[in-house]
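One protein chain omitted, others in place.
Each chain gets a letter, A, B and C, in the order it is written, and its residues are counted from 1.
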Amino acid sequence: MEKRILLTECADATGLIAKITDTCFSHGLNVIRQDQFASREDSKFFMRSVLEGDFANSGEIISEIKAKLPEGAKVSLNDLRRRRLCVLVTKEAHCLGELLMKSYSGALNADIVKVIGNHDDLRGLAEKFDVPFECYENADYSREDQERKVMEAIDRCDPDYVILAKYMRILSPGFIGHYPLGKLINIHHSFLPAFMGAKPYYQAFCRGVKIIGATAHFVTDNLDEGPIIEQDVIKVNHRYDPDTLAKAGHDVEQMVLLRAVNKVLDDKVFIHGNKTVVF
Amino acid sequence: MEKRILLTECADATGLIAKITDTCFSHGLNVIRQDQFASREDSKFFMRSVLEGDFANSGEIISEIKAKLPEGAKVSLNDLRRRRLCVLVTKEAHCLGELLMKSYSGALNADIVKVIGNHDDLRGLAEKFDVPFECYENADYSREDQERKVMEAIDRCDPDYVILAKYMRILSPGFIGHYPLGKLINIHHSFLPAFMGAKPYYQAFCRGVKIIGATAHFVTDNLDEGPIIEQDVIKVNHRYDPDTLAKAGHDVEQMVLLRAVNKVLDDKVFIHGNKTVVF
Amino acid sequence: MEKRILLTECADATGLIAKITDTCFSHGLNVIRQDQFASREDSKFFMRSVLEGDFANSGEIISEIKAKLPEGAKVSLNDLRRRRLCVLVTKEAHCLGELLMKSYSGALNADIVKVIGNHDDLRGLAEKFDVPFECYENADYSREDQERKVMEAIDRCDPDYVILAKYMRILSPGFIGHYPLGKLINIHHSFLPAFMGAKPYYQAFCRGVKIIGATAHFVTDNLDEGPIIEQDVIKVNHRYDPDTLAKAGHDVEQMVLLRAVNKVLDDKVFIHGNKTVVF
Partner (left out) sequence: MEKRILLTECADATGLIAKITDTCFSHGLNVIRQDQFASREDSKFFMRSVLEGDFANSGEIISEIKAKLPEGAKVSLNDLRRRRLCVLVTKEAHCLGELLMKSYSGALNADIVKVIGNHDDLRGLAEKFDVPFECYENADYSREDQERKVMEAIDRCDPDYVILAKYMRILSPGFIGHYPLGKLINIHHSFLPAFMGAKPYYQAFCRGVKIIGATAHFVTDNLDEGPIIEQDVIKVNHRYDPDTLAKAGHDVEQMVLLRAVNKVLDDKVFIHGNKTVVF
């Protein structure tokens, strides 16, 4: 039997779970797992259901569910196909490397269809895994042209998600607005909102923190302020300098990014205003 | 509006969520939060729903739900009253102290109605918080008599749960069988199943582990093998000896026990064979 | 044999460890444990040695060591007596409660000699443990007078350290300057430098972070910016609201404060500019 993921998002109301599960039941679909959340502050309802059964008439199922929900409801029924990722990088290998490895081994349910760099350093790594690499050097273009080149390169490969895997250049609002919210995922090398902006490990060193972290988030045009998907930390101490903080931090960055991408690929992440619901 | 917790447990089947939420809906009850789980290996269904509304006819609601579920279903609708805890102790103060403090401050939704010791050391602590303390010294009774005395002391105060807060004496199957599974909660000072039995910190020292932990579990007549509710760990290193391991471990023990008791008091814990489902 | 802690702090130079340990050796003192750190950015040297032996001529030992070190060196040889703590509180019980419990049980090597509140709520708790409680209500005094009253109350009990255990009032530079740096220890209910200032749990809720934390630090006249002693975090998710974040955070706060105070009492913490060295 096939499995699909039913995602529902709408204004909260009584009886939503009953209505949706009823419809599934009436179509012979079994709910294997279901998670739902209703926010108190703005009365939004989010539900993710893993269904098992025959989805021949999936269009009809979606319409039926929508008809029972408050106006403006979003309903989708996603299959489990491997998604397409485009990865943007600069010079650091660890995040790209982790994604390539997990895609290669099958632990990530996605193909990396292209890597785009604003430096050429990681061409060799991408090509080891037979992934096309395109480079648009900062030095070779005006800022606008470089961004346009990157955007065109992204669009040519038609990815489901664009992963900024330590892409060390600020993106313009125009670039960000070109993609729907939720399509761009960034890894920031600090435990946001601590140490926003540049050189977070140096900032952490100066402040003398005892824990450092990393944050994966959707990209919005407020730098480092998009909805957070996943965070993690490690303990550090006075012996760490900016370089050893960065080295230790890299391991957290790659794991936080991997977990965030996995959650997104599993359709477990809803965007809720400037926050996320992660089932 | 009143809040209650609906707990459902039965053989898995299609449409269970729809049936239960439908019934709630038809009685004007709003589902504020709901969690459910269906085990794959033995097809058991567990659901916890936080409901809001008028529960005047709660008996009827329960009957209606039961009628729609597979035979043998357990359904309950619990109010949020403060529960009654009886705490068993020996000499170590930290777990009892944490429970007393949190009950006193209101962070634990329970009253500690009695503390029973097999040593007299913690009488002063219990009495600071105006909790009756009864002592049945190991030295003053045969093993059977001491256990019987403790059991009678427990039963006199009619607790919802009995917490073994570092009660350092093995209980007989007769004692354990006197209480329903789920009523006795123990804190074990290791990350089970590592270091079962006596002196886990000394065992951890000898083995040279780099992490120690604590485990809160329901008590069954297999020592240290009951369903695990909560576990946590801390990192240690070669500088720790058995005493400093124990000191560091105490902080984990008290927090693991506190979190486990909180989960149980919130009706978030189901027993599933020799495991738990914790929502 | 007696144990003492030798603390050394000076400009870095070659041969410091040899010179100091030589002197100890020549006085028949055995080094049981030693930790040292030399900062690269400003060439400061810090060493903590646990010594065992006869300290009858400790003044002489200190002088001899000082004579061999760069000018301006700080050297002390501390015994392991129980220190005196004065605790400042407002309404929340958990941090005070943890300190009282651990002092009572012997797990904290200190006596709490006085609790001072700017509200009367925690009088009962302090008095359970036979600790004098003094209250200077915000409402009863001008800000200056209230601070002066608290300062006088502190000074009357002559504490080694003053612990701000969720004391929810900003202290004036005059108050802070009245005490040597390192004497005042605060617990802040966020993972600094994230969420400085008021209502950190509400800020964390609005930002949608997936981890919250707590920070114990020495107090300087830059609010929430003093040298950090200890930090820890716990994972949270979209289900948490500001109240449940606070409840979960309280457990982290009390443990972080306890660990920080324990480290300070063990003479393991050096202040290094706006940072700490914690052995």
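Going forward, a contact is a pair of C-beta atoms (placed from the backbone, for glycine too) under 8 Å apart; a residue touches a chain by one contact, two chains touch by 3 or more.
Since the structure is predicted, the reported quantities are computational estimates derived from the model, not experimental observations.
Peer 1: Which residue among A:Asp12, A:Asp160 or A:Asp251 touches the omitted chain?
Peer 2: Considering all chains, including the one not shown, the answer is A:Asp251.
Peer 1: Using the document's definition of touch, tell me which of C:Ala18, C:Ala56 or C:Ile170 contacts the absent chain.
Peer 2: Touches the omitted chain: C:Ala18.
Peer 1: Which subunit B residues would touch the chain omitted from the figure, given the whole complex?
Peer 2: Listed in rising order, the touching residues are 37, 39-41, 191-195, 207-211, 213, 227-233, 237-239, 241, 272, 274-278.
Peer 1: Using the document's contact rule, name the residues of subunit A that touch the chain not shown here.
Peer 2: Touch set of subunit A with respect to the missing chain: 33, 92-94, 97-98, 101-102, 104-105, 107, 125, 128-129, 239, 247, 250-251, 255, 258-259.
Peer 1: Against the chain that's been left off, what residues of subunit C make contact? List them.
Peer 2: Its contact residues with the unshown chain are 14-15, 17-18, 21-22, 24-25, 28, 30-38, 235.
As a working rule, only the chains that are shown with their structure count from here on.
Peer 1: When the centre of a chain is set as the mean of its C-alpha atoms, what distance in Å lies between subunit A and subunit C?
Peer 2: 40
Peer 1: Compute the distance, rounded to whole Å, between the mean C-alpha positions of subunit B and subunit C.
Peer 2: For subunit B versus subunit C, the centre distance works out to 35 Å.
Peer 1: Of all the residues in subunit C, which ones touch at least 2 other chains?
Peer 2: Expected reply: 239.
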